[in-house]
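Just one protein chain is left out here, and the rest sit where they should.
Chain IDs A, B and C follow the sequence of writing; residue 1 opens each chain.
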Amino acid sequence: MRSLFGAVGLAFAWASSAIAQAPPPAPSAHTSYSGASATFDGAGKRGEWTSQARDYANTRYSPLNQINAGNVATLKIAWTFSDGTQYGHEGAPLVVGDTMYLVTPYPNIAYALDLTKPSPSIKWSFQPNPSPTAIGKACCDAVLRGWAYADGKLIYNLLDAHTVAVDAQTGKELWRAKMDDVDKGVTMTMSAFAADGKVFVGNSGGEMGVNGWLAALDIGTGKELWRAHAVGPDKDVLIGQGFNPFYPWMKGKDLGVTTWPADMWHTGAGSSWGFISYDPEQKLVFYGTSNPGPRVPAQRPGDNLWTSAMFARDPATGQAKWAYQFTPHDQWDYDGINEAVLLDMPIDGKMQKTLVHFDRNTYAYTIDRTNGEVLVAKNFAYQNWSTGFDMKTGRPIVDPALEPKPGVKLDRVCPPDIGQKDWEPPAFSPNTGLLYVGVFNICMGLTDHEVSYIPGTPYDGMEMQRFSVDGKDGNWGGFIAWDPAHGKKVWEIPEKFMVMSGAIATAGDLVFYGTTDGWFRAADAWTGKILWSQKLGSGVIGQPITYTGPDGRQYVAVATGVGGAAMVQKSRAGFPPRGNTLYVFSLNGDAIQAPESPSSGSTAPATATPQ
Amino acid sequence: MKRAVAGLFSLLMLSNCARAPLGYLDGAGPAARSIASLGWGLLGISVAVCLITGALLVFSIFRRRSQTDGLGGGDDRSALRWIGVGLSITTVLLLASAVWTLWTVRGLSDTSRAAAVTIDVTGQQWWWEVRYRSDTPSREFSTANDLVIPAGVPVQLNLRSRDVVHSFWVPKLAGKMDMIPGQTNRIRIEADRPGIYRGQCSEFCGMQHAQMAFFVIALAPADFQTWWNHQLEPARSDPDAAAQQTFMEHCAACHAIRGLSAGGILGPNLSHFGSRRTIAAGILPNDSRNIALWLRDSQGVKPGSKMPELHLAANEVDTLTAYLEGLK
Amino acid sequence: MKLARLILGGILIAAIAAGVTGWILASQNAYSHLMGAGYDSTSTMLPLGDVAGQSASTPPADVANPASSDPNAVAEGHKLFISMNCAGCHGYDAKGGMGPDLTDTYWRYGGTPTQIYQSIASGRPKGMPSWGKKLPARSIWQLTAYIQSLGGSFPANAYQAAVQGDLADKGQNKGASDQQ
Partner (left out) sequence: MTIEAVQGLPANERRRLFDIWETAPGLYGWLATVDHKKIGIRYLCTAFFFLIVGGVEALTMRIQLAQPGLKLLSPEAYNQLFSMHGVTMIFLYALPMLSGFSNYLWPLLLGSRDMAFPRLNALSYWVYLFAGIFLYISFPLGQAPNGGWFNYVPNTELQYDPGINIDIYSLGLIFLGISTVVGSANFVVTLLRCRAPGMSVNRLPILVWGTLTASVANLLAVPAVSLACFLLWMDRRYYTHFYAISGGGQPLLWQHLFWVFGHPWVYALVLPGMGIVSDALPVFCRRPLVGYTLVAISTVSTMILGFGVWVHHMFATGLPIVALSFFSAASFVIAIPSAIAVFAWIATIWTGRPQFKTPFLFFAGFVLLFVIGGVSGFMTASVALDWQLTDTYFIVAHLHYVLLGINVFPVVGGIHFWFPKITGRMMDERLGKWTFWTMFVGFNLAFFPMHLIGLMGMPRRVYTYSAELGVGGYNLLISFGAFLFAAGILLLLINIIRSRTEGAVAGPNPWDAPTLEWSVSSPPPPYNFAVIPVIASRHPLWEDRLDETPDRSTIHRGLVLDEGKETVGITVLDAEPDVILKMPADSLLPLLAALGMMVIFSGMLFINYWVMAAGALWTGLVLLVWLAPRDHASTERPTVYG
């Protein structure tokens, strides 16, 4: 049976690589394309995966190489685990020591799985019982993008705008902090991010006219240390003396107020629901802010700072060091929440401390992370809203014909609201110097409707139809390798559906990613040749990880469970059913085996449920 | 004779017309004034033509004739010559009028003087949204049915419609300009001196077209700045939390008040409602009696209005009235 | 010929009389809809509470939508659907998004006019806000009329099926619930 699977997988891998774009001539003797490197600070032990991105720099790179281009074809399912939930599964399981931590989408049940036993073996589970009201307030499915582990605690956000910390050993709730009011449309879907002794959380609800913020909580108590808003006066945004953005148009007093019509900033969104990164050397955290509210630009003339932007903040005080707005006066809901990958690389011969950010607006930015200067800004996929990029001002040049006007239909704006890359995080390999990222190939028909702010209802107004750039039967997505120093695409694997899963890269020169229609693939990091593919039970929009088990084997794990923004494709043929299952792979499917006789005395899993 | 008397009578009436609140034979700004002088000119020509032709007609009917039997009559050729003379005069008059018209149009479309303020006016069934534009977005705000402008300077208006075709008309200040969905028509108005000028929708726009009026209030430039700054402040917070709660429950889905989390855009923004002249688009003076009447019986006052019957309790009407009136 | 004229004249006069009377009556009638008359009495008849959660309680009478006789109701309801941000959750085509699809025949909380009215007026647990105070009864009935017009509504006689979420019943074996 397994060999049959393998054969099918192999056959498919071969077939898929045949349809993949022909790779460019490989660089001689495998030298890094960009010369970029990362520090990998904050990563756990070599075989662990202790945070969503594995390290502070957001690389999703694992030094494991047991599985490599030579043997990946024999990868098989070792074990699976179903949690029974139906909403989209977007997070990466964490492996700390011998335990794997997994949190489901709403109702946000946490599971600890004991990896020393034949899996899955539930160590404990925890049911936080968030309010069901939150389901109807979450814009894009009742998802959760990840969870953090720090100081023996599993810390994560609940959909109903709470943050909860659970004892990683026992599954007992340690603290629960109410961060905002779900009745006003605030939900929390981002992954908590632990660094510098704090945990950082932000809100979702950019479609609901919320006021966006990022907060730092004390890991031990859940006490709020500071909260930085994205809109409003400088004292709310935590902009003070030390704030020094690179571009002059972002300097000035209370720009979070003056770039909005009177009082409109109160409902100006700018929520933070993407991944955070941290530079311990400079003591800066980096994160993006969402679209302005309402999504209809005609109702909010001005640049609408600090929405669709990125902040660099001091984790101790929250004070901003610099900020950069990717899409001033964001007219198409492009957001700026996508993550920053912190890399050092030579640009024009000079070594620079940079961050790389694939924006939903289809520009891939390489930015000096010390001051916010844009060093490279190039399109990583097709777009038509911008006719170019002004390197002097750091502003994209907008095509006036594609600026929406209420009630007037625009037939084709590319990309649509979800960009050509949404929140799904890229991976970086220091060997190739490339970033690997799932992208889209789509456009939208757009009609804006002026919209009322009614608390708890969408402050939205965008009527959209999304379709492939290439017409009716065209592909909706792909997976690319990107050279961040030169702003060039190195290779691309076209995919029928949007690629909404995260990617990882390994020292085995492999990259792993999943597709909306349920394929999980391994590709050669240098050439993009698909070396292995496996069809799974539902679509993959989660993030894979790789770890070393207690048995010394390298495993690759990914959770399926289609949902989230991928649901915009649900009416297309081949779209998979919902349903969440964790799949764990190993070479030949080997795993820890059950004892000879099924033990009746095996310990029942401990459950902790707040009553 | 009868015509002549009627003509004289009507001339007397015309000066009356000019003084009427919507009369445009007496302009209060440069644009309206240049049209008014054109109007007086063409009116003069018209009256003269009517009087002369009328006199010719009457005389031709009653003039004394030599008594001859049978058919025929005067000489066709001389008659044709007189027709030629009449035609020449007509042509000259028409040419002169056309030149005068085009000259006036040229003056009206002159934009060499920079506009002091740009205001978006958006027509909708059956009221006017007025939005003040600024290079500093935070100085922008919305109000309704009162168009406050600085006197003595040109004001640029961007006219749009949110539903059907409307037409923006302040006869004392400028001619009409239609508000057509999907396009922005631009017009300039200027008032010579502070004052209040009536405006009216003048394109049929559905059931309540008749009751879609507004007022232009021209202030001295300094007063205008004071007014603008005052408008930018959030609405005065009413100590009566019950009134705010009632407002949030029953009104906020359609009306906005800055400072509350009320952000409805279907109806006028009520942030400084208490300082407006009228309610329901220029049809009722803004006083507590009328506010209460409007809250109780909007469909009786303005049938078909988009303001629904709210079926409020009497005490709710009272608290809301006091609250709204207090939003100065 | 004379008879023909007489008959013709008679018909003409009768037609004019009928036309004028009809116009006065009908246009007054159409007007009364705009005034909102005729809605409030019905709304007070509606039982409050979560219909779907109380299968044991007596189901509410099959109240027909009082807006169904108003030719403008569906159009007005559609406008409200957009302007009250319903479309933000349920989609501009009402085929769902953040909120459920309103065009299919699956109803979480029942698909009769009364139940739809209830869902709008009182809200529902999974994030549906309550509109009972924000909107007058007439507007909610217009919204109900629009949602009924989407084709996913149950006919009134399939009421039991709506309550039980069982399409197979289709209201044919109404006695089934009595035997339970």
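Rule of thumb we're sticking to: a residue touches a chain if its C-beta (ideal position, glycine included) is under 8 Å from a C-beta of that chain, and two chains touch if they have at least 3 such contacts.
Source: prediction; values computed, not measured.
Counted over the whole complex, the shown chains touched by the missing one are A, B, C. Shown as candidates are B:176, B:236 or B:296; the residue that touches the absent chain is B:176.
From the options B:213, B:310 or B:324, the residue with contact to the unseen chain in the full assembly is B:213. Only one residue from B:90, B:136, B:245 or B:288 touches the chain missing from this view: B:90. Take chain C: the residues that touch the chain left off the picture are 1, 4, 16, 18-23, 25-31, 34, 71-72, 74-76, 79. Residue positions on chain A in contact with the hidden chain: 407-409, 411, 447, in rising order.
As for the chain not pictured, it touches chain B at residues 3, 6, 10, 13-14, 16-18, 20-25, 32, 34-35, 38-39, 42-43, 45-47, 49-50, 53-54, 56-57, 59-61, 63, 65, 68, 70-76, 79-80, 82-83, 86-87, 90-91, 94-95, 97-98, 100-102, 104-105, 108-109, 125, 159, 163-165, 167, 169, 171, 174-178, 180-183, 185-186, 198, 200-211, 213, 283, 303-304.
Assume only the chains that are shown with their structure count from here on.
If each chain is reduced to the centroid of its CA atoms, chain B and chain C end up 41 Å from each other. As a whole-number value, the distance joining the C-alpha centres of chain A and chain C reads 44 Å. Work out the mean CA point of chain A and of chain B, and you get 55 Å between them. The set of chain C residues that touch two or more partner chains comprises 83-84, 134.
Touching of two or more other chains is recorded for residues 252-253, 266 of chain B. Of all residues in chain C, only 82-89, 92, 98-99, 125-129, 134 touch chain A in the complex they form.
Of all the residues in chain B, the ones that touch chain A in their complex are 133, 136-142, 162, 181-182, 232, 234, 252-254, 256, 258-259, 261-266. Residue ranges on chain A touching chain C, taken from their complex, read 132-140, 207, 447, 449, 451-452, 454, 456-461, 463.
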